[in-house]
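Every protein chain but one is kept in place in this view of the complex.
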Amino acid sequence: MIDTAERAHSSSFLREVIRETPGGERIIHCLQCGSCGGSCPNGPDMQYTPRTLFAMINSNKRTEVLSSNTMWCCVSCYLCTTRCPQSIPITDIMYCLKRLAIREGLAKDSDAPALAKTFTGLLDRYGRSFELGLASRFYLFNKPLALLRMGPLGLSMFTRGRMSLVPKKIKGIEQLQAIIKKARQVGGAS
Amino acid sequence: MARKIGIYVCHCGSNIAGTIDVEEVARWAGATIDGVAVARDYKFMCSSLGQQMIEEDIRKKGLTGVVVAACSPHLHEKTFRRACEHAELNPYLCQMVNLREHCSWVCADKAAGTAKAKALVYAAAERVKQQVPLEPMEVQVNPATLVVGGGIAGLQATLELADAGYHVYLVEREPSIGGHMAQFDKTFPTLDCSACILTPKMSEAGQHANVTLLTYSELEEVSGSVGNFKVKVRKKARYVDETICTGCGICIEKCPRRVVDNGFEAGLGQRKAIYTPFPQAVPRIPVIDTAACIWFDRGKCRACEKLCPTNAIAFDQEDEIVELQVGNIVLATGWKLFDCHKLPQYGYGRLPNVYTNMEFERLCNAAGPTNGKIVLRDGKTEPKSVAVIHCVGSRDVRHNESCSAVCCMAALKFGHLVLEKTKAEVYSFYIDMRTYHKGYEEFFQRLLKEGMHFVRGKVAEVTDAARTPGEEGKLIVQVEDTLVGQQQRIAVDMVVLMGALEPQADAKELGLKCGISCSMQGWYTERHPKLDPVATMTDGVFVAGACQGPKDIPASVVQGAAAAARISGMIAKGHVMIEPIVASIQEDKCSGCKICNTMCPYNAIEFDEPAGVSRVISSMCKGCGTCVAACPAGAISGAHFNNAQIMAEIRGILWDAVPSGNGQAPGVPAAALNP
Amino acid sequence: MKYAYYPGCSLEVNSAAYDISVRAVAQLLSIELQEIDDWNCCGATEYFSQDELTACAVIARNLALVDDKVEQLIAPCAACFLNLKKTDKLMSDSAEMNGRVNTCLAAGGLSYRPGRVLVRHLLDVIHGDIGEAAVRDKVVRPLTGLRVAPYYGCQWVRPMSDVDNPEYPMKMDDLFTWLGAEVVDYPVKAHCCGGHMTQISEPQAFELIRRLLQSAVDARADMILCMCPMCQLNLDAYQGRVNGHFGAEFKLPIIFFTQLLGIAFGIAPEQLGFGKEIVAALPVIKAWLGRAAAAVA
Partner (left out) sequence: MSDPTFEPKIVGFCCNWCSYRAADLAGTARIKYAPNVRIIRLMCSGRVDPGFVLSALANGADGVLIAGCHPGECHYLSQNYKAMRRYHVLKHTLAALGLEPDRLRLVWASAAEGQQLAEAIDRLVEDIRKLGPLRWPANWEAEPCCQEAVESIAREHQEAMEVLP
């Protein structure tokens, strides 16, 4: 299938997306029907609807696509994916575009990449994420002001024992880190 | 006797000569292949000059076999067989080599092409030496025809044949003929009333001297083959004696039990327990719905029986099997509507004012449950806005991958009806507007002028979850307007889902009974999608209308008429020739293991108990050869494709290969290897 | 029957109520939960956004740690459920992915054979394996008269849509009908709660949360039942901010379905983690109990 896609399609970006997404070859079947953009809870906030993005991928507009905010609006609710009449794994394509955007340093005007980095950074170090600790830490580094607004919420959570500020470390953290290290080597990702 | 083979290599202009050294192939064949009396190449073998050349050689040189290395046998096998016939050589002693489609056109390199060509020619030469004269079988054609399905396609076929003076048995599953078209209000693009153009045809079929109507009946069993089919039809018990009933309708009037009519009225209207689907039904003989009838339920009532002026009610009636003999069969079994519950995001079944296309047809129909008034489920409120959603279950790999072909035009028709009958705004939500026949695009332009709104986008969901006060109490259609690239929410009062056309649930089963196959989806497979769209791979079985694929009324009528024309031709001729490519069993070799009996999908092999051997009924054999390959005793031989011929072809096609060991394969009957 | 148990980070602290009530209910239904020893975070959506292989490897470690005598795993958090199931599927579907992930696991002295562990959600287990009869059988305090709005969210119903209808799931509706509650039918029960949007674009997140609360209120629900910590957090903890942002006055308790299940089974509220939610649920429950008592008398 991928072979056909590669033969039939000139867009190198399209081939890249197909390669990088499990089941991504379905993208060539897009009808431009828009059931994705219509279904998306964040549709109204997207620079381009997913459908538009697929058309742009098809015409090799790599930079425009990777620097758009579309995939960062994705909350992976999978509504588009279950509704797509051509069974295109849209959510997974969004994940793929997020990865590429981060790799290319094109992820702009969204906190999501930074959030993701903070999150996985913690995970790598402790083996667990520590809930709002994450949020507070994230806001501390990224938007101190928002942290103040978070204040009362954080407090109420804290008083109900729903917020820990001390990260918890798993016993086998070295093991986990070894696995992650290996994954980075094998995957060649940053 | 000494073999004298003629080999004729065609240039096909440069089509073949371009990538194959044809002169070399001819020269080589003459020099290398044993038994070749003459080998020539020629610019266009299929030209009359080329054919004459072959005919002369056959006469002058007394050829015993001819190999034409040219194009696909599907293109010119008939041509060259005819040429051989002219020269009194049995046409089955002519073998074609597909140099063009299978070699010159697909080979990039001339050397490789030429080498492949030689192998193919060698194979054909070896094969033709094994071929034997065969005679096509002549079968008389029974002039009576069976038409299955009383929709517009079946009706058309029936009337064409009946008018041509031939008898037709028209079998219809429902109590009345008419099909889906009888449910429609107007027909696109001309907007003439469906009933006005259909009912005359229905009554004509009902009264025609050459037509036997078998309504409320289903095809049970088919045996035999082209020219002479034997058919069993189950006439379901009507509980009304057709010979006595006058169709006065008093029984219906007096029947105390009303039920929702999920058939003809698509669940919008009611009918009695004894009923005819609609007033203009043909025949006008009612049927009793045993599931609803009080007598069948509680053993009381029998009002209809008491009041019937002709005592036609027959509660003791039972299903009856009718046996028919026909020469040809037309399947015109139509389509069924996609179950819109399968797409919960459109709220059908949960949100009352979401309708299917068939419900809306009844809603618009002057003879329908609302007398043609377009109103909400409450039965009185006129909608202020209506949304028509295209491609519901069509162009969707999870349901029906194909386009349903009629929905765009039907949606435009609905739009027109809403604008004509109400003050409502109408929206069409489409993926692509497909208006491809005469007058269709014009109709689209007309709707644009009439003020129907068009939004390009597949609707994501229909919901009653209001986000703004303006949306309160409305149905909100959420969609991406793909021409603007923005998500929109449009609040309406009524939503019409253009559900997909699907194959009948039992299409595959019926196809099997008649020996024809279906596509993956369940549409009947025609013999050739372009050049033979009404015949099927089974001689004498034809298809017409939507059972072969989504189709509108004009296309169904055309196909119905075409099927009739094909059949008239066969009846007029009186007989058909069938290819002699059939299996035969060498009884002294048959061990009576019966494996072949289970192999044959056409039940063309019968077991002779006393003799303990199997026999092939050649008129029923279609020549697939599966039994031949399955016979452990090698007792079955497939005419024109027997082991000796194929083995020879295999050896020939590998003439340039090095055989392993003695070239003997294990497990292969020696007989097969050395004929 | 014995199941491996993967609580996930959220249940550890910010949704302890879920963890507590899950364990209480499971015990009562004799569902034996064996917590995976030293499990690690599933990476939520963040890891997949950065590096698919590492995401899978990190998740696969948990699958690899499942006691080899145990065949099924329960993950109450919908996000964890999805990540575990998705990784198992990616590995099953692609020999290449399987090979690469196992190379990584090997670096930690572990290995996992795709398909060995069947990942389940507690709701599915109770609805399917335990079943209506056994559940009804356990009810000591029927939820008669209590109007509940089941909220499914996304991650459990949709991507692996073999568990329930992805557009209109029914399993929680069924469950609480069996318990005698009045299950309200509201159109957004499988719509998105905003997920991590709260930490990216609050206005966007607040609007998504408002839609859900509004629809449940329109349906006159006494409370919303969640099956995912993220949903519960967004609907509960942010309810105040949503009110502030829209000048609304929502005061709708958001609890985990297992908490109410426990109530119906006669478990004491304090053993079900009540009191940890921001919008207090007990008053509503007490009021209902009062109504119920009055009705009886």
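To keep things simple, chains are lettered A, B and C as they appear, and every chain counts its residues starting from 1.
Heads up, the rule we're going with is that a contact is a pair of C-beta atoms (placed from the backbone, for glycine too) under 8 Å apart; a residue touches a chain by one contact, two chains touch by 3 or more.
The shown structure was predicted, so the numbers you read here are calculated from the model rather than taken from an experiment.
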Point to revise | Sole contact to the chain not displayed, among B:L191, B:I595 or B:I617 | key: B:I595
Exercise for review: Would you indicate which residue among B:S47, B:T381 or B:S519 is in contact with the undisplayed chain?
Suggested key: B:S519
**Study point:** Candidates B:R40, B:H76, B:K116 or B:R489 - the one touching the absent chain
**Key:** B:K116
Review point. Where does subunit B touch the missing chain, residue by residue?
Key: 72-74, 98, 100-103, 105-109, 112-113, 115-116, 119-120, 123, 512, 515, 517-520, 525, 537, 581, 593, 595, 598-599, 601, 622-626, 628-630, 632, 638, 641, 643, 646-647, 649-651, 653-654, 656-661, 663-669, 672-673
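Throughout what follows, only the chains that are shown with their structure count from here on.
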Point to revise | CA centroid of subunit B to CA centroid of subunit C, Å | key: 50
Check your understanding: What whole-Å value do you get for the distance between subunit A and subunit C if each is reduced to the mean of its CA atoms?
Key -> 22
Study note, to complete from the structure: Among all residues of subunit C, those touching at least two other chains are 167
Revision key, fill the gap. Shared-interface residues of subunit B (touching two or more other chains) are 345
Point to revise | subunit B contact footprint on subunit C (complex, rising order) | key: 165, 167-168, 185-188, 211, 214-215, 218
Review point. In the complex formed with subunit C, which residues of subunit A make contact?
Key: 22, 41-42, 45, 72-73, 75-79, 81-83, 91, 95-96, 98-99, 102, 110-113, 115-117, 119-120, 123, 127-132, 135, 138, 152-153, 156-157, 160-164, 168, 170-172, 175-176, 178-184, 186-187, 189-190
Exercise for review: Under the touch definition given earlier, write down the residues of subunit B that touch subunit A in their complex.
Suggested key: 345, 391, 395-398, 431-432, 456-461, 478-482, 485-487
